[in-house]
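The excerpt is restricted to a subset of chains, each kept in its original location.
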Amino acid sequence: MLKTFEVRTNNHNELIDITSQVQEVVKSLGVKNGICMVYIPHTTAGVTINENADPSVKHDILMEFSKLVSEHDHDYRHSEGNSAGHIKSTLFGSSVHLIIDHAKLVLGIWQGIYFGEFDGPRGRRVHVKIIEG
Amino acid sequence: MLKTFEVRTNNHNELIDITSQVQEVVKSLGVKNGICMVYIPHTTAGVTINENADPSVKHDILMEFSKLVSEHDHDYRHSEGNSAGHIKSTLFGSSVHLIIDHAKLVLGIWQGIYFGEFDGPRGRRVHVKIIEG
């Protein structure tokens, strides 16, 4: 079972909560038990699971990633100017994986699923693949 | 098949070898072939696969992560003071995935599975989900 939804980003670097969209896919497919894979088909974006309560955590993650990975390093060779986005994409990873138990995503009480935009604003896509079992 | 076990951490930053607990789950469920997902339901912890032989590797990973991600950055806004833990959680990731072949985890000779604590000491939980196939 494979579904795709779209995400509209509004900033160059941004974390967008996609938990409800993923939960909606699981619900619409009526899956009882299995694994839910959230896959990002872009190379300057990623996905992570982190705190869903205080929005300042999103700020701190993006801010620290921008300190770690220089936006304009003189040693970058890639001419499009978005090397930082590619590097953050690898640091985040291209997929996260959730457990489906009794028709619900198993998330810790503070966990949400975040789309990571690192070269926006853009229209992006998210694939949700479910394996029952 | 879903099982959960508990981990007690003893330090603020710590790597704890959970390989034997994960192997025990696989053994207890009698799975022959499939995928084993190890999932951390916390936002200031993570999981990784790394060297199981020389304990100084654990030291070096934790030390270098603490150099990368400042514990007390003046630009952090999150008031709980554990932003570094949230960021390390995203750098590690919330899950690792192992192959089960002939009823055993397929691990490289030097590989062990490590729970990463970044805001301890605490009691933590680890979910193990297995899909046969």
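We just call them A and B in the order they show up, numbering each chain from 1.
The rule we apply is simple: contacts are C-beta pairs under 8 Å (C-beta built on N, C-alpha and C of every residue); 3 or more make two chains touch, one makes a residue touch a chain.
Just so we're clear, the structure is a prediction, and the values are computed from it rather than from any experiment.
A single sequence accounts for all chains of the complex, and while 2 copies are shown, the assembly in the file contains 3.
Criterion: only the chains that are shown with their structure count from here on.
The touching residues of chain B, when paired with chain A in their complex, are 2, 34-35, 37, 39-43, 68-70, 73, 75-80, 83, 86-87, 89-91, 93-95, 97, 127, 129, 131-133. Note for the complex: chain A touches chain B at residues 33-35, 48-51, 54, 56-57, 59-61, 63-65, 67-68, 91-93, 96-99, 101, 106-111, 131, 133.
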